[in-house]
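Have a look at the structure below before the remarks.
Omission of a single protein chain aside, the complex is shown with its protein chains in their original locations.
Now for chain A:
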Amino acid sequence: MATQWVLLEVFQALNEVPFYHIFLEVGLLMWILWLIFHKSYNPKELEQLTDFEKEKLIEEWTPEPLVGNVAQNHPSLKPRMVSGKAGKFINVDGHYCLNMATHNYLGFVGNKDIEESAIKTLQKYGVGSCGPRGFYGTVDVHLDLEDRLTEFMKMEEAVVYSYGFSTIASAIPAYAKRGDVIFVDENVNFAIQKGLDASRSKIRFFKHNDMVDLERLLMDQAALDKKNPKKAQVTRRFLIVEGIYMNSGNICPLPELVELRKKYRLRIFVDESISFATLGDHGRGVTEYYNIPREEVDMISCSMEWSMATIGGFCVGSSFVVEHQRLSGLGYCFSASLPPLLAAAAITSLDIMEKDPTLFKKLQQQCQLVHKALSTLPLFILQGDPDSPVKHLYLRNPPNCTNHEFNLLSKIADFCIEHGIAVVTAAYLQTEKFTPRNSIRVTVNNMLTGDEINNVAVVLEKASSEVL
């Protein structure tokens, strides 16, 4: 009924208005429709390239070459060849040398027990594990190794990685994400730097071992947090340091770091690749060295490629923290597990370390002796803690050009190798965050005798006065 009424009214209204009005209305309506639907002039369309132009552009484009040219005399193209085992003595390019260059601190390379257990495992499990840990790549040897590491470090849980470099580089981005803040020492090794890159967190570098600088950054951050408390509630804060720095040989001031950790609520990760099995009475690393309860540190990451003389790496810590890597550590999930024979070698190294803790005391003595001997060299500056098995020698009067400096150091290393002492210049890439100064890196192992150490100093001195 109602609609009929309305229609009727409309008709009546139409009848009553004058004709020209309807005409106008219809005209207006059509104009509006035209405005809406007409094809407007589109400047974009005129800009579009024709197919011919596109083909031409494709033809014209010349990309950069895939890689640049490298100088054919670059030292990395002809690395020194080591034949035989790199034990206490090493054969470098046919020169029989005392080994002061590889990171075999405890002299486990060539250890008969380790080799035997590796071969035994090889005869049971073959070489490769043919799968990542998740997909039938977990051999019982891996579980044993993880248990043993946990026990050795007296912590709750360990995860084993198949490559030392990937250990810390995978562990960092497993926790730190975009939006988090990481405080890092400037001198950290390259693996940590890559872990930082992968995490996409905000990175704040503090000066090497400089607690004042670190606290300054922390206070900055605290001020920021105050301004934006909401954001601060979801911003995780990490502190990443090395036990002994590969690039400087210094030991981190862990007690101060732990204090700061507590004060500013940071989580601290320590890369103990060098300090593991070198510092402390039982070789448990920098926490034992400073006598700090290990719970104060959230995670410890180590490479097994140096003192343990095998391949791979591991992270230890509380189950709460470390377990997470089994699903989030990229290098753990997406890579084949460590070959069982290398895991077995690691277990045997642990056996030896547990059986004979005097190893570590002896190593520390050697480190101090070497430190004393090297600090007398007139043309070098020695860097590194007396207790550290890694020491750096810098030129006392360096030339202005770093390339020249590197060449001089290489010549010194060459001279030493020719005279029976194997030392190397530390290799760095240009892509380092803060390129470390060129140096000769000297490593210490616990098999050295007093005479040998003196001889090292004598040869280095002779080499430097010869070359410089």
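Please note the rule applied: contacts are C-beta pairs under 8 Å (C-beta built on N, C-alpha and C of every residue); 3 or more make two chains touch, one makes a residue touch a chain; residues count from 1.
Basically, contacts and distances are computed from a predicted model.
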Expected UniProt protein name for the omitted chain (select from "E2 ubiquitin-conjugating enzyme", "serine C-palmitoyltransferase", "GTPase-activating protein GYP7" or "Anaphase-promoting complex subunit 2") would be "serine C-palmitoyltransferase"
Only one of A:Leu218, A:Leu374, A:Val390 or A:Val424 touches the unshown chain, namely A:Val424
Where chain A meets the left-out chain, the residues are 49, 54, 57-58, 61-70, 72, 74, 76-77, 79-87, 90, 92, 101-104, 109-110, 114-115, 118-119, 122-131, 133-140, 142-143, 156, 162-166, 169, 173, 175, 177, 189-191, 194, 197-198, 232-237, 265, 267, 295, 298, 303, 305-306, 309-311, 318-321, 323-324, 326-328, 330-331, 333-336, 338-339, 341-342, 345, 422, 424, 426-429, 431
